[in-house]
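The complex is shown incomplete by one protein chain, all other protein chains being positioned as in the whole.
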Amino acid sequence: MRIEKAPPTLYDEIFDKEHRARPHCRGLEQWLEQADEALLAEKRREADVLFRRLGVTFNVYGEDEGIDRLIPFDLIPRVLSAADWQRLQVGLRQRVNALNRFLHDIYHGYEIIRAGVIPAEQVFANPQYQPGMQNLKVPRNIYAHIAGIDLIRHNDGEFYVLEDNLRCPSGVSYMLENRRMMMRLFPELFARMPVAPVDHYPSLLGETLKAASLQTNPTVVLLTPGRFNSAYFEHAFLARQMGIELVEGADLFVRENRVFMKTTAGPRAVDVIYRRVDDEFIDPLAGNPESMLGVPGLYAAYRCGNVVLANAMGNGVADDKSIYPFVPEMIRFYLGEEPVLRNVPTWQCRLEQDLKYVLDNLEQLVVKEAQGAGGYGMLIGPSASRAELDNFRAALKARPEHYIAQPTLSLSSSPTFVGNGIAPRHLDLRPFVLSGKKVQMVPGGLTRVALREGSLVVNSSQGGGTKDTWVLESPSC
Amino acid sequence: MLSRAALSLFWMARYLERAESLVRLLDVSLTMGLIDVPEDRQEQLSVPLLVTGSRDTYSSLHNELTPHSLIEFLLLDSRHSGSVYSIICNARDNALQVRGNLSADVWESINLTWLELKEMRTNGVTESSAGQAFDWIRARSHVFRGAAYGTLLRNDAFRFLRLGTFVERADTTARVLDIRYWLASQSDSEEASRPFFEWNALLQSLAAFEAYQTIYGYTPDAMNVAELLILNEDVPRSLHACLKEIAGLLEQIEGDRGRGAKRLATSLYANVKYGDRDYIKHRGLGPYLEDFIVRIQGIADRIETDYMGWQRS
Partner (left out) sequence: MKLHVRHKTIYRYQTPVTSTIQYIRLRPRNTTQQKVLEWSLEMPGETSQMTDGFGNQVTVMTLDEPVSEIILSAQGLVELTARPLARNDSPFPPQVFLRNTQLTQPDEALKDFAGRYSANKRGLMRLMTHLREEVTYRSGATTVTHTASEAFSQKEGVCQDHTHIFLACCRFLGVPVRYVSGYIHSSDDQHLETHAWAEAYLGSNWQTFDVVNTLNAPESHIKLAIGLDYQDAAPVRGVRSGGGMETLSTIARVSQSAAANQ
């Protein structure tokens, strides 16, 4: 089949600048060359039917409830070499360790602030800083039990961290379902290439959640906002895979600062809550009083150390875009190591000289809200219209502290089935890092791909799709 | 297990059983409508409406009782909460609530039924394609039961699901028996064939025609039919078979909350297990069945309050 190759200015995951397959991708290249378009199209339809039957669907915010949409799935896997993954794994472990240390520090002794590494105001005045976490001891000092780290590869071939997700990172069910789908559709490919397995993720997650409590055999539940949440499928999927109860706020109650669930055999004590409900909604008596998603009294139980929340409350301050620029310094400060993974250079618009640079070079930059998610409040300079640039210029001047800016990175590309052949599309990578007794991860993650030609936005709400992510095991000699 | 999940499983299974029962009823009524004398055709068509208590809803939407509009109403009408379409939507809603407790096979069997039914609804069902649609729904029901039986862990989740199935089934059997018995007793003496048709229809709609032939082997009569469908423990849709399951399942459920439900179920079970033809004859089949319907409803309510009711929330 015809394969359109990426221009040499881009880094392609499969092909090098001379358009030859990278050594670990030769198997895939052969397969792609033999694949015929009609077959791929048919496999894609089959995948759609299967995903729909599985109910791997999501709701888009602002759309009518009950409209279940599929995230487009691309049949051509994204392949990482064993060496690439090795390096990523070391870097991810290091980064998540430092972030957990940081979270513990800012709710206890403030060493990093007293050392002058991060300005106090950046941390304490941040709306994501949770005073309620002050001096609360959490088992093993772990705050981000589950972290999703968004990475991109630039045209220099290096990985950069785009964003840390330490609150309720989602998407892992797509990683698992995508793999299952690929094995079903193309079993012969797996015979040809040594793909590292990912399907033990739920058991690692279960292990991590049990380790979040110091009890010997803790009762773990997954707290979901309910079936209208866009990630409900994932919540149900993970609960089933781990064999734990999928609960909603109304299924739990608090008595004498202990959390119980309402079971058919009476109240049953709960020790660990893997919660997929945001901080603000966890307890209407501590956060948003209107919240119907949480459990009244849960905060008191948490505060008394009678229940563990995974992830902890107040993590948002560590993954906020205004704290992001300080992560490399955190790694040096807490671990005494040089960061393995790079940060994207970031201009903090709250600083006068940074703001000036950003305003002068707006056409070349990506501007993001310091507190935002979903890719809505974002400006991509090179592709923005006159009016969009003007709007952002005004917003930047009015509230500079709300924005950061970064250079427009050329996200790497990978061959993607686009209907009339195969063409390069941009992608990122979100590995999931689990912190319990030790820091663990399965080889791979969620690869999101911007399906529109030239687009750099991989969010599923903005026309992004997903791919299976293959980490190849080192060839045995 | 989680009370809310138990409630959803219970209702999910009730709805799925209800969809199958409704299709069986409708199928038989349409067939009976063909062979019956024309003036009784209307009566035959109205049986599914009587059993499900939806005659008023029907009249508010349709002027005439025709096979076509009856199929439309009971199969696909989203305005009618008791249509197969609405019932399957409810079942799927409940399944969605308890996805964490269902095996992938069970979930997919329900989700696929829902997806295909939506498609069927877009294409419409005519009188001539109705048979196919009925077969399909029955087959889907078998798939669900097979998936549940073959893949679910035998825990309380499974038990609440099965409870839903048997509570619904017992209720349906009692209602269908009640209505058909009433229709049979309405016939004049010169219409000698009438009761025969009614019993035939009854056995067909409860999938017990072959069983009757095997056990009794001759023309159905009221007391034989009643004995078969009430007292015979080997007939899958008999009240005895259903109550045996219900009492047995309740016994196995973990914890001590279900004393009330267990008491009611065991007592009704004893009633069918140790009951006999003479007792039913003595009470009168009509009053016997009406009492049974009230009591099975009482058991269903009590299961909900005992296991799933929590004052605080």
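All chains are identified by letter, namely A and B, in their written order; residue positions are counted from 1 within each chain.
Basically, a contact is a pair of C-beta atoms (placed from the backbone, for glycine too) under 8 Å apart; a residue touches a chain by one contact, two chains touch by 3 or more.
In this text the structure is predicted, and so the values were computed from the model without any measurement.
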{"item": "Touch with the omitted chain, as defined above, among A:133, A:209 or A:330", "value": "A:133"}
{"item": "Contact partner of the left-out chain, one of A:6, A:247 or A:300", "value": "A:300"}
{"item": "Residue among A:20, A:255 or A:332 touching the omitted chain", "value": "A:255"}
{"item": "Candidates A:49, A:120, A:214 or A:351 - the one touching the absent chain", "value": "A:120"}
{"item": "Residues of subunit A (touch criterion as defined above) contacting the omitted chain", "value": "110, 113, 120-121, 123-127, 129-136, 253-257, 284-286, 289, 296-297, 299-300, 303-304"}
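Everything below uses one rule, namely that only the chains that are shown with their structure count from here on.
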{"item": "Approximate Å spacing (C-alpha centroids) for the pair subunit A, subunit B", "value": "47"}
{"item": "Subunit B to subunit A touching residues, read off their complex", "value": "1-6, 96-102, 104, 107-108, 111-112, 115, 156, 160, 253-258, 307-308, 310, 312-313"}
{"item": "Subunit A - residues contacting subunit B, complex", "value": "52-55, 222, 227, 232-233, 235-237, 239-240, 244-248, 250-251, 253, 261-266"}
